[in-house]
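Working notes, structure below.
Incomplete set of chains, arranged as in the complex.
Labels A, B, C and D are assigned to the chains in the order they are written; within every chain, residues are numbered from 1.
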Amino acid sequence: MPKVRPLADKVLIRPKKEEEKTAGGIVLPDSAKEKPQEGTVVAVGPGRLLDNGNRAEMGVKEGDVVIYSKYGGTEISIDGEDYLLMDEGSILAVKE
Amino acid sequence: MPKVRPLADKVLIRPKKEEEKTAGGIVLPDSAKEKPQEGTVVAVGPGRLLDNGNRAEMGVKEGDVVIYSKYGGTEISIDGEDYLLMDEGSILAVKE
Amino acid sequence: MPKVRPLADKVLIRPKKEEEKTAGGIVLPDSAKEKPQEGTVVAVGPGRLLDNGNRAEMGVKEGDVVIYSKYGGTEISIDGEDYLLMDEGSILAVKE
Amino acid sequence: MPKVRPLADKVLIRPKKEEEKTAGGIVLPDSAKEKPQEGTVVAVGPGRLLDNGNRAEMGVKEGDVVIYSKYGGTEISIDGEDYLLMDEGSILAVKE
């Protein structure tokens, strides 16, 4: 597990590798050859701070397999592995 | 039923196929030859999180046949079928 | 009556036809030759959801003859008739 | 009086005609030759809906002679007369 704690409503995602994708049932037709838009949540922030001082509950949790917008996220590399750090709002759905 | 759970106010839609459309009474003149703007809701998110901590009630439900804006949504493919994941705000009306 | 239920603050409008317009007293000089900006409300949404969970009351109702901004709305066709689906905010006034 | 009821914070204005303007004391130097920016309020909307469900009080009333921004408003014609429909926010001041 990477030792990175996302802030606010940020989510750390390990993108699905190309070979895994062929096995799974979900592919993203338009951009499948460009870069994966499916991945696994490995860490979530504490939630966006609301104006009343509370934090908004996060809609995803560690381990969720998610589909995300191809424009979301910043690529980072941790111990040689590639990850994405993105706002929760860039995540579209959870695969169940 | 696709095993995909939309987040927040996202809605998963199965676009109407071209042949189905000719039979139905509703067509969209300008863009009818480009891509369908009518479809069936197959899954809805829990609603946008309000600042008071509650979630906004969704205006559409599973099974609704909807008309949506042609600029809304991200195309995804699940088990070989094409779907659209879009914000509820991109849905204009429900056909009854 | 078209069987379409607008969402949120959307309004379904049947644009006035050109021949009807010559008879009526209201014409829109700049764009009269391009497309009508007057029409009849045929269905209204339940209102925009407010942050307190209520819905904003709609300012127009079925049967209202309205003047609308020429940049508002999406054209749809229902049973061979053309309609416009637009935000209530694109409606400028009601003719009485 | 035109039979048009503005919505929300919209205001219906009858622009001052050029000949009237020469007689009055207020002229607008830069754009005086282009189009009038002074007129008389002939109808006002009920006010913008606030988030608490009330409506914001309108700052102008029928009969007010107003100075308005030259970028505000949509031109409409009612019974052969030209009028402007604009947001109250495009009205700068009331002449007393």
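By definition in this document, a residue touches a chain if its C-beta (ideal position, glycine included) is under 8 Å from a C-beta of that chain, and two chains touch if they have at least 3 such contacts.
For clarity, every value in this text was computed on a predicted model and none was experimentally measured.
Engineer: Quick one: how many copies does the complete complex have, if 4 are shown in place?
Structural biologist: Total copy number for the complex in this file: 7.
Definition applied: only the chains that are shown with their structure count from here on.
Engineer: Report the inter-centroid distance (CA atoms only) between chain A and chain C in whole Å.
Structural biologist: 41
Engineer: Where in chain B do residues touch two or more of the other chains?
Structural biologist: 51-52
Engineer: What topology does the chain contact graph adopt: line, ring, star, complete, or other?
Structural biologist: Graph shape here is a line: each chain touches the next, no loop.
Engineer: Name, in rising order, each residue of chain C that touches chain D in their complex.
Structural biologist: Touch residues, chain C against chain D: 25-30, 37, 50-52, 54, 56-57, 59-60, 67, 69, 88-89, 91-96.
Engineer: Considering the complex alone, what residue numbers of chain C touch chain B?
Structural biologist: Touching chain B from chain C are residues 3-8, 10, 12, 43, 45-46, 49, 51-53, 74-80, 82, 85.
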